[in-house]
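The complex is shown incomplete by one protein chain, all other protein chains being positioned as in the whole.
Chain nomenclature is as follows: A and B, assigned in order of appearance, with residue numbering initiated at 1 for each chain independently.
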Amino acid sequence: MKRYPLLKMSFTLSLVLIIGLCFIFTSSAFAAPKEVKVGLIYPVSGPLASVGKRCVNGHEYAVKLINEQGGIKSMGGAKIKLIVADSEGKPEIGMSETEKLITRENVAVVMGAWQSAVTFPTTQVAEKYKTPYIVPLAVADAITERGFKYTFRTGMTATINANLAFDIIKWLGEKTGKKAKTVAILNEDSLWGDSTAKTWEKNAGNYGLKVVGKFMYNKAATDLSPTITKMKSLKPDIVLQCAYTTDAILITKQMHEMDFNCMARIPSGGGYADPKFVKAAGKLGENLIVNMIFHPSAKGPGTKVQDTNADYQKSYEGEMDEYVTTAFDATWVLKDALERAASADRKKLRDAISKTNINTNNSPVLEAYDFKFNEKGQVPNPTGVAAQIQNGKMLAIHPDNVAVTKPVYPVPTWKDRGLR
Amino acid sequence: MLQEAVKRHLIWIAIFLILLILPFFIGTYLQHIMIFIFFYAYLSQCWNILSGYTGQFSLGNAAFFGLGAYTSSVLFYYFNLSPWIGMFIGAFVALAIGLFIGYVSFHFGLKEAFFALATLAFAEILRIMFLNMPVMGGAQGILIPLKGDAPLLFQFDGKIPFYYISFIMMVSSTIIVYIIERSKIGYYFKAIHQNEESAEALGVNARKYKIYATGISAFLTAFGGTFYAQYFMYIDPNLTFGPSVSFDIMLRSIIGGVGTLAGPIIGSFILTPLGEITREIFGATSGIHMMAYGAILILVCLFMPRGVYPWFRQRFSKSS
Partner (left out) sequence: MNWEIFFQALTSGILTGGLFALVAVGLTMILGVLKIINFAHGEFLMLGMYMTYWLCTLFNMDPYLTLIITIPAFFFFGVIIQRWLINPILDAPMEIQILLTLGLFIFLANLAQLLFGPHVRSIETAYTFKILTIGSVNFASTRLIMFIFAIIFTTALYIFLKKTDLGKAIRACSEESYGAMLVGINVKRVYMIAFGIGTACAAAAGSLAMPIYYVNPHIGATFVMTAFVVVVLGGMGNFMGALVGGFIIGLAESFGAVILSASLKQLVTFTIFVLILLLRPTGLFGTKRS
């Protein structure tokens, strides 16, 4: 009999924990009438929290506007209610949180998850439950290549985004008559950087550009000066980059340190699109051209973008960068679909989303392209914005319909700027 | 005596039966949680063989986990080989690497913290290598092709099959450890743990058995890797070889009680729900739930420095 109670005890302990769980899950609040529950899944804690938070802000802000303007009119003014779940950046937690959102919170639709590694399994969960899943931003091409019926992506794929960089180079050459011939690629070694760099490497020839070097690094690197020196010896005209905020700051500082000059560095969004980067880089960031998904300086029809951005900054820190905006726009796509479906029924909602046809000019969405989905659930031709830091401010320069200023190109050397 | 044995068995049978029918009474969210409890209990039990019983503290079981995940996934991706077969090949790959790591480490007499850091380094080396191998998908990882409900390809419609697979994995690993514990090799393991010099003096070839322990641990851990790959259908080097995998594996045993049969299972039954509960209570806003999680780990160290299971055992032997 001696060991009997201790086994019981230890088992009881774990049982209590599990029963505790069950209780928490069954006692969730009853849904108030006239409410559409929307689940968000983002990394709001852990190393990626900075981005996760901004995505959530974008959704929250859009929902605030929608609810203030009377909610979903076709549903008797139903309000949208966001339920934020934390993926901690881990697929298994993303998956369990998505399960919870769908089965327990009974959300009509899920949005997320920015990281491709979390988006893959979570969209699978949503597909299984026939719950629409809108991906504002997660770049792996394969997300919309799996034949899923309930997954929709309102934003870029890595391939589309990578090719836009070449459009910018071509446009800069035509505009100023100074054509770039060689490119070097400098990318961080996660899925985004790796797949973007491979697309660049593959397609550069189509644009008459020669890749003279490809450099991959880990974003936790503490010193990149040897790599930059090596790149300097190859004398590329253009450096194409993928970086997160921390390595973007490091590289910018060290390019200055190593006196690395080229016609232009054209990084793809990410860290360079982070308003914190512009602040942290200070003078060193001047004249940098960034290939972005979106920038709030971009001219919209009328002053829509500027007004929204100004209003946003009343309640949130920082401007509407690409993370905030893609989340914001995806929420309006959802709102539009809810109006047409006039129901929070998942199947009806899915059909409504698939028939989305939003003209950017007469809708609150900020990105300058029309939202409609192809049979894969992907917006076929999302466009981006190229912006340049001029006098400490990020300003849109390309494409012409959103540009607010002319490009400074080629970018003056560190010496010409008096920084050396 | 007999009655006691029956009663002891009764409670195990009761638990076993409850867990056996449980998936039909709970939703998929709780099924997922249970799968992860079993999954980590399994991995932690594998870790326990090497680090708990034999006392060779590994911080790098992610190496074996990742090899299992990658081998079966790559074979499935390129050659359409069923992961059911791939997982055995993966286990043998991990076994080979495990024996290699064990041989190299123990041949040169690595011990304690040195061995722990070496295993961590081996896992990191593999992670960086896979990250830079385009054939293995590089940083883009491997997205396992979806085949729908294909049990022969380790793909299922619902979670219930995964529930039973993970449950069987946990139970069988525990049975394996139980058998090892009571066999000659198990006595050698424990002798090495307690005092390597005296074990050698008694004629135990400590180096050989430590290598065996590494091999067994590696072999079994690899199955967990395949399970992970088939459950999530996507793997990349950071998810499978990253240090956090090793930490997640060993935390279960440490919390439950290192070197005990029930430790990894109890640890897993505590830690996985704990993560869920802290997230539930503190919400997904600022990372307070992670702080609470860290604080609880610290408190366990301070107040139950041998793990939860031994702590209870101590309490009860005192009171009864």
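Operating definition for what follows: a residue touches a chain if its C-beta (ideal position, glycine included) is under 8 Å from a C-beta of that chain, and two chains touch if they have at least 3 such contacts.
The shown structure was predicted, so the numbers you read here are calculated from the model rather than taken from an experiment.
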item	value
Residue among A:Thr182, A:Asn218 or A:Asn287 that touches the chain left out of view	A:Asn218
Contact partner of the left-out chain, one of A:Glu35, A:Asp167, A:Glu257 or A:Asp311	A:Glu257
Touch criterion as defined above, residue of B:Ser105, B:Gln155, B:Ser173 or B:Thr272 at the omitted chain	B:Ser105
Contact set of subunit B toward the excluded chain (per top definition)	51, 57, 59, 104-105, 108-110, 112-114, 116-118, 120-122, 124-125, 128-129, 131-132, 243, 247, 250-251, 253-255, 258, 286-288, 290-291, 293-298, 300-302, 305-306
Missing-chain contacts mapped onto subunit A	45-47, 49-50, 53, 189, 215-218, 220-227, 229-230, 233, 245-246, 249-250, 253, 256-259, 274, 276-277, 280, 282-284, 419-420
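Throughout what follows, only the chains that are shown with their structure count from here on.
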item	value
Subunit A and subunit B: spacing of chain centres that average the CA atoms, whole Å	35
Residues of subunit B that touch subunit A when the two form their complex	4, 7-8, 11, 15, 26-30, 32-33, 36, 131-132, 138-141, 143, 146, 157, 232-234, 236, 238-239, 262, 266, 269-270, 273-277, 279-280, 283-287, 289-290, 308-309, 312-313, 315-317, 320
Residues of subunit A defined as touching subunit B within the complex	1-11, 13-14, 17-18, 20-22, 24-25, 44-46, 49, 84-86, 88, 91-93, 95-97, 99-100, 103-104, 117, 120-121, 124, 128, 140, 142, 146-147, 189-191, 193-195, 216
